[in-house]
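Encoded as structure tokens, the structure appears first; notes follow it.
Excluded from the complex is one protein chain; the other protein chains are retained at their positions.
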Amino acid sequence: MEAFLSQLPQQLVNGLTLGGVYALIALGYSMVFGVLKLLNFAHGDVYMVGAFIGFGVMSAFLDGAALTAPAILVVVIMFLAAMAGCGILGVGVERIAYRRLRRAPRIAALISALGMSFFIQNAVQLTLSADFRAYQPQLLIPPGTGFDILGVHISAIRALAIVLAVVLMFLLHYLVQKSKLGKAMRAVATDPEAATMMGVDVDRVIVATFFVGSALAGAAGVITGLVFIRVWHFMGFLAGLKGFVAAVIGGIGNIPGAMLGGFILGLVETFAIGFVSATFRDVIAFAVLILVLLLKPQGLLGARIPDRA
Amino acid sequence: MALLELRNLSKSFGGLQVLEDLSLQVEEGEILGLIGPNGAGKTTVLNVISGIYKPDGGEILMDGSPIAGLAPHQVTARGIARTFQTLRLFINMSVIDNVVSAGYGQMRSNLAQIIFRTPAFRREEAEMRARAEDLLGFFGERITGYRLDQPAYSLSYANRRRLEIARALMTSPRLLLLDEPAAGMNPAETQEVTQLIGRLREEGGYTILFIEHDMGVVADISDRVMALDHGRVISEGHYDDVVADPAVIEAYLGTGGVARK
Partner (left out) sequence: MTDRDQPPTTKPELLGRDEWVSEHDQRVRRDTWTAIGAAIERVPFVLRLAIIAAAALAFPIFTDNNYVLRIVGTVALFASLAMGLNLVAGFAGLLDLGYVAFYGIGGYAYAYFSSDFLGIHLPTWVTLLIVVALGALFGWLLGLPSMRLTGDYLAIATLGFLLVFIQLATSLTRVSLPWTDGPVDLTGGPNGIVNLDDFSLFGFTASTVEHYLVILVGLLLVVMTVAHNLDRSRVGRGWRALRENELAANVMGMPTKRLKLLAFVFGSAIAGMSGMTFAAWQGAVFPNNFAVPLLITMYSIIVLGGLGSIPGVLVGSFILVVVPELLRDVGLASTLFYGAVILTLFVAIKPRWQAAAVVAGTALVGIAARLFLPGEPPGVGEGLGALVGQILVVPGNDPQLVGNIAFMAVLGLLFLSVYLPTRTLKLVALVPLLWLLALAWNTRLSQDPSVTRLLLIGLTLVALMNFRPAGLFGRTRVEVM
């Protein structure tokens, strides 16, 4: 009990950090599902590419063991590059894998998505690495920097991660609720045909949705690199799955739900690792998924959709 | 005892009360027409009877036994079949397969007989196929012959409707629920539908409950008519009486309208 309590605050911080990552990934899933009613399998791999872009940027500014530019600038560029790059990648995925299959049966789009995901994974493996690549966050932020709250030491990196995740989510929320584009997105998510008839350019909205969702995933990728150091080409598959679980927990298609689901999953997984066993971290996510699907399939914040025959 | 009896049925969807304290009876061998403005709940009645929705309250009795809450395939086993307002054919399957597939509930071959293709299995398959061809022949030559193996999507609209009825008949029902059988038909085809409903009762012995908007059909063929509005029965009886009932006129046309004879 002693050990549990004393570790609790630290585990909370870890859980929130991981949760932030999952929430950012889950948001992309939820948004795309909302407008296309499709699970974008390749989303997790977009996240992975983001992590690699961040790594590439960092390597570009590295000369031996020293940075050639101020750390803050490097970090900003890492995030911007990853978000922009992933946004574009997401748009490309939509155009190539999904655009023609809008009216096709579900199974066709899912298989196309699967193929796309596989292609991206192996393209990265071929060109960038089959091995793990390691970020070097210690060069960006000296280790030990951080601040202490209530006796808990929160490292600067983790603080950055959590804050950034929350900020991005707020920006997204603002975008969806208050902007014209957001309104269009919500319209398309509700009824694409009606939206078209109201003058909404559905194609453009879908492209924008993919861009934003993928950009968030890109940010999540860089965060993962900074906090968890190692990146490799297969990380997207697993993270994508967990991002999906998070989206389902909150209610797929529901944006606040995705955020909630992400944090819940992050906390559950971290607690499981910390207090039970690290071997089963992935099994936990799956178990949670099954539980949610059996007990409350529409998610915590999702609404029951009555189906009319 | 009525063949089908609905007692005090109620059903709501997320706050919208679609059926409210609805009661009706269908006698064996009769043709009952169900009319009412759009949104009156007519298709919902059919959906509740066939087990697609569970009623919130009330009872449904088929031949005296309660069937509310049963799964659709179980309701079908009790002798109720239906067609759909918007066609729900197995569009990529062949015409004959559409009908034969509905024989599922009456076939007795088990997995072992299927996998080893025993003589008993082959016999049953042949019988079912012959029966399906027979039922398709009910409509003349239109969906028989070389058409049997063509995919259902190659059929014209009117033929698709006929196919859907044939498929429903394959389940050997006692009660047939037809949802707007004349929808989208021209006058000649509509006349055929009217005769068809009559033939189904005379030659097939089926009891029929049908929804229709085309009053000509309702007038010509129903023994009895029931009018629905806002989920309740507002009038019932012979066509002429129902159509002259001020409550029905008001439901369709608002106050001051004139009914068609």
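By letter and in written order, the chains are A and B; residue numbering begins at 1 in each of them.
Rule of thumb we're sticking to: a contact is a pair of C-beta atoms (placed from the backbone, for glycine too) under 8 Å apart; a residue touches a chain by one contact, two chains touch by 3 or more.
As the structure is a computational prediction, the values presented were derived from the model and not from experiment.
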item: Touching the absent chain when the full complex is considered, from B:8, B:92 or B:195; value: B:92
item: Residue of B:25, B:150 or B:191 in touch with the missing chain, whole complex considered; value: B:150
item: Hidden-chain contact residue, picked from the options B:42, B:82 or B:224; value: B:82
item: Residues from subunit B at the interface with the omitted partner, ascending; value: 50-52, 71-73, 75-77, 81-82, 84, 88-93, 97, 100-107, 109, 111, 114-117, 121, 125, 140-142, 144-147, 150-151, 153-156, 158-159, 167-168, 170-171
item: Touch list for subunit A against the chain that is not drawn; value: 33, 38-39, 88, 92, 95-97, 100-101, 103-112, 114-123, 125-128, 130, 237-238, 241, 244-245, 248, 279-280, 282-283, 285-286, 289-290, 293-294, 297, 309
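Simple rule for what comes next: only the chains that are shown with their structure count from here on.
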item: Rounded Å distance, subunit A centre to subunit B centre (Cα mean); value: 49
